[in-house]
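Excluded from the complex is one protein chain; the other protein chains are retained at their positions.
Presenting subunit A:
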């Protein structure tokens, strides 16, 4: 599904250049649930941004679902993001003046899905994260866990190839974190490929594979025994 070869990325900070990713080689198969771990500054967010086509790499190859991702125009990147990727953010990033349902329907709007179908589909995904009764509520009327579930529903609504979660539990207490991870696990069980960036050990161990980043290189990449989040809920 995802294949990365010798990926480099550096940022220019004044006269110095900060080499963040120093040759990442990395492959994700269909249906995997991968945790990307690392302390802050290890390059994990940069990697996720490049995977999410929010940022470009300096060199190296990136293939997503057999499509080479390189030198994309803003328009093309937006279309690929819409088609291939679902984003889940630490701070949810819901549009605060849109209801839960409208938030979920937004990626479908950009896919030019007809209105009625869009509403139905959005409602279906909202139901799947257990928030159907909250469809008309604004984000400000939802709890943190509920917001993240709306965000997950939104990420899934466009039926992307890969879900990218950037610290999805970073802003949540542990109980809610486990609920969100439980949801992510269930979505993964259905065969969806998910990448989770986290620095929390317990969250990482709820994935099936942990990729450890340190100073811009992968220092460890291991499959693990998945801890089900269900038992903590």
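FYI, a residue touches a chain if its C-beta (ideal position, glycine included) is under 8 Å from a C-beta of that chain, and two chains touch if they have at least 3 such contacts; residues count from 1.
Operating definition for what follows: contacts and distances are computed from a predicted model.
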{"item": "Protein name, per the UniProt record, of whichever chain is missing from view (\"YCII-related domain-containing protein\", \"Cytochrome o ubiquinol oxidase subunit IV\", \"Electron transfer flavoprotein small subunit\" or \"ABC transporter permease\")", "value": "\"ABC transporter permease\""}
{"item": "Among A:10, A:25 or A:93, the residue in touch with the chain that has been omitted", "value": "A:93"}
{"item": "Candidates A:2, A:57 or A:106 - the one touching the absent chain", "value": "A:106"}
{"item": "Chain not shown: contacting residue from A:27, A:70, A:115 or A:175", "value": "A:115"}
{"item": "Listed residues A:54, A:135 or A:217, member touching the removed chain", "value": "A:54"}
{"item": "Residues from subunit A at the interface with the omitted partner, ascending", "value": "49, 52, 54-55, 74-75, 78-79, 81-83, 87, 89-91, 93-98, 102, 106-107, 109-111, 115, 154, 158, 167"}
